[in-house]
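Then we have chain A:
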Amino acid sequence: MDQDTAIGGQNRHFPSTQVSLLDAAASGLSSEARERVIALYWKPVYHFLRIKFRASNEDAKDLTQGFFASALERQFFERFDPAKASFRTYLRMAVEHFAANQHTAGNRQKRGGGAPLEPLGEHADTSPSPEALFEREWQRQLFSLAIEDLRGHCAESGKLAQFSIFEAYDLADTERASYADLAARFGLPETTVTNHLAWARRMLRGFVDERLRGTTASPKEMREEARRLWN
Partner candidate 1 sequence: MELSDSVLDHLRHVSELPDLTGTRYELESEIGRGGMGVVYAARDRQLNRLVALKVLDAALAGEPQLIARLEHPAVVPVYENGTLADGRAFYAMKLVKGVPLDGYFAAPRPLPERLRVVRRVGEALAFAHARGVIHRDLKPANVMVGEFGEVYVMDWGVEAVAGTPAFRAPDRELDARSDIYACGALLRFVLSTATPPALGAIAAKAMSADAAVRYHDVSALLADLDRFQAGMAVEAWAEPWWHRLRRFAERNIVLLVLLAAYAAAKFLLFFLRKL
Partner candidate 2 sequence: MKNRILIGLLLGLVLGALDGSSAWFYPEARPVLASIMVGSTIKGMLVGLFTGWFARKVQSTGWGIAVGSGIGLLFAFLVAATDTLNGRHPYLEIMFPGFLVGAIIGFLTQRTGTGPAKAEPS
């Protein structure tokens, strides 16, 4: 896996009770808010830039770094109005704005003959659309972070069996084994397998909610985003 794009995916230990984004920004923990946002949004922004602006891997990385380095400051969070859009949409639009500015200012270092940045038109026929892709990558990263949280939690509390079973079943990309197979493989009764899975999923849901709470501005927005997430 590309190490550069793993920046947002490293295991981080956030406090277990997460205040909402605006609360964090308001109370002067803006660096913490920045960290949370970067952890979740780095990869989605990167993928979005690659598709929407047809940027190369290098250019997209540069732009993503540039965005998070400069565009996120306290006013960024204060200007956000939850009534108008979700934070996710707000951030995405800020990215577009930032990228377009880079293009017109012309202060981008061309590397290896990369093409100038031009965003795709409104109805470009990529499917999914860049906006949908952004949301998808955001979902992906959200779950990735939550899984890492779960892994860390299990490691700390000695629930290694639970995580292994969860990893073997729910994270399996190929055809999933049956509960009976898992029971045999791990030498556990099938009911235990069921319970472990239920526990892990419950915990995962909790971690996803926590991450979500930390990047939304209000309980209402969180509920809306959760509803979209669980579709």
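In picking the candidates, the idea was that all candidates are chains of the complex that A comes from, given by their letters.
One rule holds in what follows: a contact is a pair of C-beta atoms (placed from the backbone, for glycine too) under 8 Å apart; a residue touches a chain by one contact, two chains touch by 3 or more; residues count from 1.
Just so it is clear, the structure is predicted and the values come from calculations on it, not from any experiment.
Participant: Pick out the one candidate among 1 or 2 that is in contact with chain A within this complex.
Facilitator: 1
Participant: What part of chain A is in contact with candidate 1 in the complex they form?
Facilitator: These residues of chain A touch candidate 1: 1, 9, 139-140, 143-144, 147, 170-173, 195, 198, 201-202, 204-206, 208, 219, 223, 226-227, 229-231.
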